[in-house]
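Every protein chain except one is present and positioned as in the full complex.
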Amino acid sequence: MKLPLSEHRYGEHGVVLPPERSDANDALDVDLDRRRQLYRSMREMRTFEKRAYDLFMKQLVKGTSHLSLGMEAIAAGFGAAMREDDYTFATYRGHAHTLARGVPMTPVLAELLGRANGLMGGKGGSMHLTSVEHGMMGSYAIIGAHLTIANGAAWSAQYRGSGQVAVCFFGDGTTNIGAFHEALNYAAVYRLPVVFVCENNLYMEYTSIHDITAVPHPAADRAPAYGLESIVIDGNDADEVHLAAVTALDRARSGQGPSLVEALTYRHGGHSRADPGKYRPSEEVEAWKAYDPLTVYRERLVRLGVSEDELDAIDASVLALVDAATEGAIAGELPSPESAFTDVWADGGWSWRN
Amino acid sequence: MKLPLSEHRYGEHGVVLPPERSDANDALDVDLDRRRQLYRSMREMRTFEKRAYDLFMKQLVKGTSHLSLGMEAIAAGFGAAMREDDYTFATYRGHAHTLARGVPMTPVLAELLGRANGLMGGKGGSMHLTSVEHGMMGSYAIIGAHLTIANGAAWSAQYRGSGQVAVCFFGDGTTNIGAFHEALNYAAVYRLPVVFVCENNLYMEYTSIHDITAVPHPAADRAPAYGLESIVIDGNDADEVHLAAVTALDRARSGQGPSLVEALTYRHGGHSRADPGKYRPSEEVEAWKAYDPLTVYRERLVRLGVSEDELDAIDASVLALVDAATEGAIAGELPSPESAFTDVWADGGWSWRN
Amino acid sequence: MAQLSYRDAVARGIAQEMRRDERVVVVGEDIAGAGGVFKTTVGLLDEFGPKRVLDTPISEQAILGAAMGAAMTGLRPVAEIMFSDFFAVCWDIVVNQIAKTRYMTDGQVSLPLVIKTGNGGGLRFGAQHSQSIENWAMAVPGLKVVTPSTAEDVVGLMAAAIRDEDPVIFCEHKGLYASKGEVPDGEIVDSLGTAKIRRPGRDATILALGMMVPRALAAAEDLATRGIDAEVIDVRSLVPLDTRTILGSVARTGRLFTVEENPQLLGWGAEIASIVADEAFWDLDGPVQRITTPHIPLPSADSLEDLVMPSAESVASTVEKALQS
Partner (left out) sequence: MAQLSYRDAVARGIAQEMRRDERVVVVGEDIAGAGGVFKTTVGLLDEFGPKRVLDTPISEQAILGAAMGAAMTGLRPVAEIMFSDFFAVCWDIVVNQIAKTRYMTDGQVSLPLVIKTGNGGGLRFGAQHSQSIENWAMAVPGLKVVTPSTAEDVVGLMAAAIRDEDPVIFCEHKGLYASKGEVPDGEIVDSLGTAKIRRPGRDATILALGMMVPRALAAAEDLATRGIDAEVIDVRSLVPLDTRTILGSVARTGRLFTVEENPQLLGWGAEIASIVADEAFWDLDGPVQRITTPHIPLPSADSLEDLVMPSAESVASTVEKALQS
C-alpha cells in the first residue's frame, strides 16, 4: 500500500506495533518435522547470540557486532527452504544467517573472539562471516553492495544452468541506497535467480525508517518499480516466512526471475554492541518482545501436539552445543602473526612488488 | 502502466513510434504570446545546435558534444515556465537548457570552441555549460549526480524561504543508476521544491532503454516508489510540456514537494559527436523526424492564426543571432595560459602548498 | 580552559560556528536525534532545531549532493559520512562534482562545505570500517584535507573548515574520539594548511597524522631516553600542505621519517618523500623512511590489527636503527 507523499512527514513516526497474536498460521502447510527443525534452528540462533552478547560483556569479543535477537524467524524460515548449494549473502548482522546454513558454531564464535580457529582466522570478524563450503558467500558491512554481488552469483548459476538460487538479506534502511535500486533493476532485467529479503525491523541504526522514507513499506512499495510483486510478510512467524521462501525460491529456480520479500520484524536489542537502543518507545519494544518469534513458535508447536518436554530437550541440546562452542572458541589460539600477511592475493601472499 | 516482469525480455524492443499527429492540443490553455515565445525559443535551440554541428564538421569544435536536436520542446516548455531566479540543472546534453535560461549564444558557442570568451573561459567545454547569473547551475557529465545536487539547491531555497524551484533534466538511461533512487527519495522525504524531468528519448547511448529496464516507463513507473504521481507527457509538444511544467513548478513553489515528469521524445541525431546513431531502426527515426517539435508547433501556430511571414521573420532573426554568435565565437582569443591555473580554489589560485 | 574529549570537541566546533552563522546546517545519518553514532553531534538538534540539523536516509550520494547544491546556493553545510570507508559509495559526488565544479565553471560556483567523517583503524572494525582515506582525497585536486589529533585542534580546525570558501574533508580519527585534552574557553579558530611542531628535536624529523601523532610522540620520548632527540611534526593538513614547516625541519635534522596509518602505496608520506627527495635532496643525511601499515587490508582481530599498524615501538625502533646505521 503506497500512500501519496502528502501523508509522509519527515521526522514523524508513530509507535508501530506487532500483529495481534492468533493461531491462524497453525494451519499453514508446513509439516511437523520441518516445524521442529525451524524451532531448533531459531533456538540455536537465539542461544548462540545471547552467548555472544555475554562474551562481549566479558570483553572477550573486541570490535563491534550486530545481533539479530528477535529476528530469528527470517533466517530460520529461509535457511530451511534453501537447497544445500544455494547461496546466502548477508549483512554485518549475519550470525543467524550463517548458522542457518549449517556452519558450525565454534568457528563462528572463535571469529568473534579474533582467534586462529575463527571462521576466517580472525581476519574478517563478526561483520564478515563467510563459509563458502556451506554456501554462506559472505557478510557485507557496507550498505547495499551485497545486493549487487548476489546478482552475480545468481548470474553465474543461471549461466552454468546449475539451478542454484542466491538469497540476499538486508535491512529496511538499505532500501534507500543507490545500490538497492541498481541491483533490483539488474536482477529483473536478466531475470536472475535471486531472492531479495528485506528484514524490516523498523529502524536503521538509530533512526526510524518511516522518518526518512517516502513510502510506508520501504521494500514492498518499491517492488513494482522493477516489475515485481509487492510482498509483505510477518517476519516473526517462521512458518509464514518459510512458505514465502519456498515460493520465491521455486520462482527463481524455475526461471521466473527475482522476488523481493519484505518481512516485518524487530530487534530486541540495540543496533550494535555500542547501542542501548533508547530511541525506541518502550511501549513498542515491549510489544515486540512479547511477540517474540520463539515464544510464538513454541506455543504453536505445543498447540500442534509437541510436548514441552521435547522442546525443553531441544533447548538443552542447543545449550550444550553453545557451551561446547564457547569452550572451543575460548581455547582457540591467537592468530599467528604471519597470518596477517596471507591471502591478499591468490598466490597466498601479500607482495605488491618484486 | 507497469507491466509484470514476465512481459520484459532483455535485449528485445520493438520500434517505438511517436503519437499520431492531431490538433487536439491546439485547445490547450497557453496564450498566443507565450506560444510565439515558445516557438522562438525552440527555433533558437535548433538553429544554434545545427550551427554547432556545422562547426564540429569544420573541426572548430574539439572534444565531444551532445545535441538535443528534436528534443527542443522540453527545454523551451520548461524554460518559459520558470521564474528568473529558479535553478536549472542539466546534463552534458545541455545546450538547449542553457539557452532556455537566456544565456547569450556567443559565450556558449565560444565555450564549445575552447575560447577565452567562452562561458567558462574554455575550462568546462560543451558538457559543463554553467551560467550562475542566469540560474543555469551547471551541466553535469556523470550520470545521476546532478539529481542529488539539484536537491541541494532546492533545500537551500526552502531553507531561505526564497520560493525558488530547482528543475533537473536527465535522460531515460539515468533512471537506472543509484543516484536517481537516492535523489528521488531524498527530495520526497524533505518535500523539496524540485522538479525532475526525464527526457525519455528511448535510448541511452547506443542501447534501447527497453532492453535493460524492467518497466516500460523508466521514470513514471518508478514515481510511486517515492510517493509521487506517475506523469507521462508528449515531450515533443511544447504546449503540453509547458503546462506540465507550470503545474509541477506551482506544486513545488507552494510547498507540496517534488514531481517527476517523464517527457517522451527522440533525438534526431546520434548520442554524441562520434555517433551516427545506426542502432536505431530507420522507420523509427523517420517517424520521429516527421513528428519534429518545430514542425508540429509551427503548424499549430499557423492553425491558430499566426502568419507564415511572422514565423519566417522569427526564423530569420534567430539566424542572424546565430550568425553573430558564430562570428563572436570564432573571433574569440585562445584562453591565456595563466587561466589554466585559476579558480581551483576560492582564492583564485591553484596552490596546494606553501 | 577545560578538559574536553576529541568527540565533544567536534560538536563544540560546529556549534560555535552555527551560533555565528545562520547558513551553517548539518546533515547526516543518525546525527540529529541520536547525536551521531560516534556522538560527535550531541546537542546540536536541541540547540539549533530540526531545520538546521537533519537526519537522513542511508543515501550518501544524496547527502553529499544536497550539501553541494546547498553550498552553491548560499548555505554552508556540514555533512557527515559516518565511517570514512563509506566515501566509496559517494566518491563521484566528492571527486567528480565537489572537487571540480569551481574550476570547470571558471570560478562561478563556490562550494563552502565540510564533509566530516570518522576515519582510521585501531577499533577492531575490520577492513571495511577502518580505512585511512585522507590519501584518497589528497590525490584529487580541489579538495582540502585536514586531520586533527587533539581536541583543541578539532575545535579550531572545524571552525576554520566551516569558514573556508572551499570544500574541506574533515577526518576525525575514530581512535581518538575518547581521548581528552585541554581546550581554551571562548572562540577558537585555527588555520588550514598549517603543520605544528609538537616536540622540537635535532636528530630526526618524524611526521605524523591523526592517531599516529600520539604514537610518534611516545616514540620520541622513548628515543630521548636512548639519546636520540627527535622532532615530531603533526601534519594536520594534507591540502594545503605546510611544506615550509616540513622542509625547514628536515633542513635542521637531516633525517625524515613519516608515520602513516595507511597501507603503504600512495600514502601521504610518499608525496612528502617525493617533495623532500626533490627539493631537500642535499639536506638529507640518509634516506627518507616511511613507516606505514603494510600494503594489506586491515585484519579485524585485535592481535593482528595491533601487529600491522605502526606503534610507538615500531616507530622508535625504525628511527633508532636508521640513525645508527
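By written order: A, B and C. Residues from 1 in each chain.
Convention: a contact is a pair of C-beta atoms (placed from the backbone, for glycine too) under 8 Å apart; a residue touches a chain by one contact, two chains touch by 3 or more.
Source: prediction; values computed, not measured.
Just so you know, the chain we are not showing touches A, B, C across the whole complex. Checked against the full complex, the candidates C:I14, C:I58 or C:M138 give a single residue touching the omitted chain, namely C:M138.
Considering A:P18, A:G63, A:G79 or A:G124, the position touching the chain not shown turns out to be A:G124 (whole complex). Among B:P18, B:G79 or B:G114, only B:G114 touches the chain left out of the display. Touching the missing chain, out of B:P18, B:P107, B:P224 or B:P335, is residue B:P335. In the full complex, chain A contacts the hidden chain through residues 87, 119-121, 123-124, 128, 130-132, 137-138, 140, 142, 144-157, 159-160, 166, 178-179, 182-183, 185-186, 189-190, 339, 342-348, 350-354. For chain B, the list of residues touching the undisplayed chain reads 10-11, 62-64, 114-115, 118, 122-128, 140-145, 173-174, 176-179, 204-207, 211-213, 274-275, 279, 334-335, 337, 339-341, 344, 350, 352. Although one chain is not drawn, its touching partners on chain C can still be listed: residues 85-89, 91-92, 94-96, 99-100, 103-104, 126-128, 135-136, 138-142, 239, 262-271, 273-274, 276-279, 281, 284, 286-290, 295-297, 299-300.
Here is the rule we go by: only the chains that are shown with their structure count from here on.
For the pair chain A and chain C, the distance between C-alpha centroids works out to 35 Å. Measuring from the averaged C-alpha position of chain B to that of chain C gives a distance of 40 Å.
If you average the CA atoms of chain A and of chain B, the two centres end up 44 Å from each other. Residues of chain B in contact with two or more other chains: 144, 178-179, 182, 185, 189-190. Shown for chain C are the residues that touch two or more other chains, namely 54, 56-57, 59-61.
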